[in-house]
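Missing here is one protein chain; the remaining ones are kept as they sit in the complex.
So, subunit A:
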Amino acid sequence: MSEPIIRFRDAVKEFPGRGRGGRRSAPVRAVDGVTLDVAAGEIFGVIGYSGAGKSTLVRLVNALEATTAGSVTVDGTDLTGLSESALRPVRAGIGMIFQQFNLLSSRTVAGNVAYPLEVAGWSRADRYARVRALLEFVGIADKADVYPSKLSGGQKQRVGIARALATNPTILLADEATSALDPETTADVLALLQRVNRELGITVVVITHEMEVVRSICHRVAVMEAGRVVELGDAYRLFSAPQHPVTRRFVASALRDVPTTAVLERLRERHAGRIVTVRVDEVAGSSAQVTRVLAEHGVGGTIVYGGITEVAERPYGSLTLELTGDDAAVHAALDGLRAVTAVVDHGTAAAPAPGEDNR
């Protein structure tokens, strides 16, 4: 991994309890000892349920929240203990977009995008040219003179992205940037974030509770629970071999390719043959291998459930098949499948096997 652009070292953020005196509630550790490196040029995902501390974690990067203990280093600058005025230039070098977009309703689209340029002291002429180029980049050049209230959610987030990119930041923080958008618009905005990363070389940190976001654009992922990072690694590995229960729940929520117990019961009603679920991914094996093994043993395989998608642009998924043929051939085929991929044998309708339920 190249030199990290963001380094968390035992970072802690504690919020004081509410109330006063004896009735004061206990302080809340939103971020509890996080050590983490984000490499320059990657799209890094932080996923967790609400209240896991991910939004607080990302606010430590641009010091909207100050660390209680530990350190956060951004682009070589240790933010710990810096004064508010010393932090302002650091913040200006980090773009941020928000779930609720946070556009200024009193300014037009162009006025919003120009705002960080005014803060940075750009001349009027430079601002004008830069705003035009940015609106062009995010694809809403025709909305320059419109007020945000007239825009759709997707358009608002494009304005948010243009505004965040205005001062040529090296890092873009996306705090639940697609959570308020419908699936189609989400895909558009994610594609735009991917362009920001690829074409402009900007490091993107994505905070989300949607595994779909991680699946489509993240290179590496940290899974957070109760202020801690419980699992960290390559997005593809996380999907294919989730370790922590929280990660497994997220993976299951993103890909409903493995039949649940209820689904399995219905499958058994419809299909009398032996039902097996085979994993299809780069680590376990490809669907071509599955087809070949079945053909070798003269066993029929009907796909009854499942799907194959991409994670980090690599194939990933599982297929549930009904195997038909005589018993010996089916058993031989099962052994053959086990040699090429991960297999869960659900048995037949007459003799169901419990399988290993990993969901």
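Descriptive notes on the structure:
Just so we're on the same page, contacts are C-beta pairs under 8 Å (C-beta built on N, C-alpha and C of every residue); 3 or more make two chains touch, one makes a residue touch a chain; residues count from 1.
Note that contacts and distances are computed from a predicted model.
The chain that is not shown carries the UniProt protein name "ABC transporter permease", picked from "Two-component regulator propeller domain-containing protein", "Phenylalanine--tRNA ligase beta subunit", "ABC transporter permease" or "Spondin domain-containing protein". Here one chain is not drawn; of A:Asn62, A:Thr277 or A:Thr348, the residue touching it is A:Asn62.
Only one residue in the set A:Pro116, A:Gly154, A:Gly227 or A:Gly336 touches the chain that does not appear here, and it is A:Pro116.
Among A:Val46, A:Val72, A:Leu103 or A:Ala162, only A:Leu103 touches the chain left out of the display.
Interface residues of subunit A facing the missing partner chain: 62, 64, 85, 88-92, 94, 96, 98, 100, 102-107, 115-116, 118-120, 147-149, 163, 167.
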